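One structure below.
One protein chain omitted, others in place.
Chain naming follows the written order as A and B, and within any one chain the residues start at number 1.
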Amino acid sequence: MVDRVYRAAPPDALRIEPLGELTAVFDRRSMQTHLVISPLPEILAMMGNEAVSASSLAGRLAADFDLDGEGDVAVLVADRLAELAALGLVGEV
Amino acid sequence: MRHSTRIAVGPVQFRIGSDWRAPIAALEKLYAAYPGEDARPADATVRLFAARPWRRWLRPSVHIGGDFVVPDALPLPLSMGLLAAEMGMNLQVALGWRRHMLLHASAVAKDGCAVILSGESGSGKSTLAALLGEGDWRLMGDEFTLIDPATGDALAFPRAVSLKNEAIGEIAARVDAGRLGPLLAGTPKGDIRHLIPRADAVAAMHEPVRPALLLFPRFGGETAIEPMGEGEAFVRLTEASTNYIALGEPGFAALTRLVRETPAFGISYPDSAAGMALVEQLFAEARR
Partner (left out) sequence: MSAMRLLVDLLAGRRGAATLAPREWDGVMSVARAEAMLATLAHRLDGADLPPSVTTLFADQRAAAAVARTQSLWEAEMARRALASERIEFVLLKGAAYAAAGLSCAEGRQIGDLDILVLGHDIGRAENELLEAGWEWVKPDPYDDAYYREHMHELPPLIHKARDRMIDVHHTILPRTHRVTPDPLVLMAEAVQTSSGFRVLSPPAMVCHCAAHVLADGDLQGGLRNLWDFHLLVTEFTGRDTGFQAQLFKQAALHGLVDVVKRALRLSHRLYDTPLMLDQRTVPSDDLFIRRLLARDDWGRPTQFALHQAFYIRSHWLRMPPLMLSRHLWTKWRKR
């Protein structure tokens, strides 16, 4: 599997409002509202402003959230990043 | 155009033109008590027209046009010209209005607080609002409720209430016949009859109101109340809004604020009396 590298939207581009179980993300560049659920907000928050690969992000998430089965986490994170890229919230570097 | 009139409903000034006199006369009767700000330029234009000149006379059918047009919209027979006019006015607001967030919802108000009822047609939101508006509530509108992005307040759009099928009899039993329009039988939406809102509702139509309760009614079945989370209310209201996306960030901010500050419930009810009781009960609880 290709380990793709992504960069999150710059912080001032997004307005993030938790609404109970959902999180509403308004993207000022696209004027679109995205309703997302965990772990997408956490992934966005963790990416900060640097370019990160799916595997390194998976490693950090696994450490922070004490997740088991690292291999599965990497696949899961890669999938979620691809979803975020389709929404335009992260861009492939 | 040959015939025309001007009507102000809430913040919108309409100019309506028609190839025939009848729809204009019917509108003027329904909206006779509304403030006519004659010198004010129109915000929206509606046109009721015959597709071909001879169709003004021969099997006359009314096409709905204006600033915004729905391609492929079917024309209505001239006997339903009033319905065509109302549909034309709704269409211009739904597609053209940008000042406020437009919710496809009815609303009533009491003591400066609004109950907003959002639902598909058939949910009974119009009938409930009309019935409450005959009691000690102020009818804000049966079709659209406007949210001011700057303040979060709800604004009224009290056009004539469009009563359908069973609701016609239910309301006719309670109001003066002079407040009802002509019966439009067998329209594509069933039987329709318009109700002129009470004078106090029209007089207060520019007064903003604080949203106090968001309800998502469903007609039929046992009486039931389901509290609704902020996220679900947000999703449902984006679906009920015709201009949410066009408003950009102010729309997002207004909607976020609305669902955070306003308790929301899904309600089911078997009949109007039960529905009205639910609204009263939840309103009293929300204000406690």
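The criterion applied here is as follows: a residue touches a chain if its C-beta (ideal position, glycine included) is under 8 Å from a C-beta of that chain, and two chains touch if they have at least 3 such contacts.
All values reported here derive from a predicted model rather than from experimental measurement.
When the full complex is taken into account, the listed residue touching the unshown chain is B:43, out of B:28, B:43, B:148 or B:191. Contact between chain A and the unshown chain involves residues 28-32, 86, 88, 91-92. Take chain B: the residues that touch the chain left off the picture are 1, 13, 15, 17, 39-43, 45, 47, 49, 65-68, 96-99, 246-248, 250.
Operating definition for what follows: only the chains that are shown with their structure count from here on.
Distance from the chain A centre to the chain B centre is 41 Å, each centre being the mean of its Cα atoms. Against chain B, the residues of chain A that register as touching in their complex are 15, 17, 19-22, 24, 26, 28, 31-33, 35. On the side of chain B, the complex with chain A involves touching residues 229-232, 234-235, 238, 244-245, 248-249, 252, 256, 259-260.
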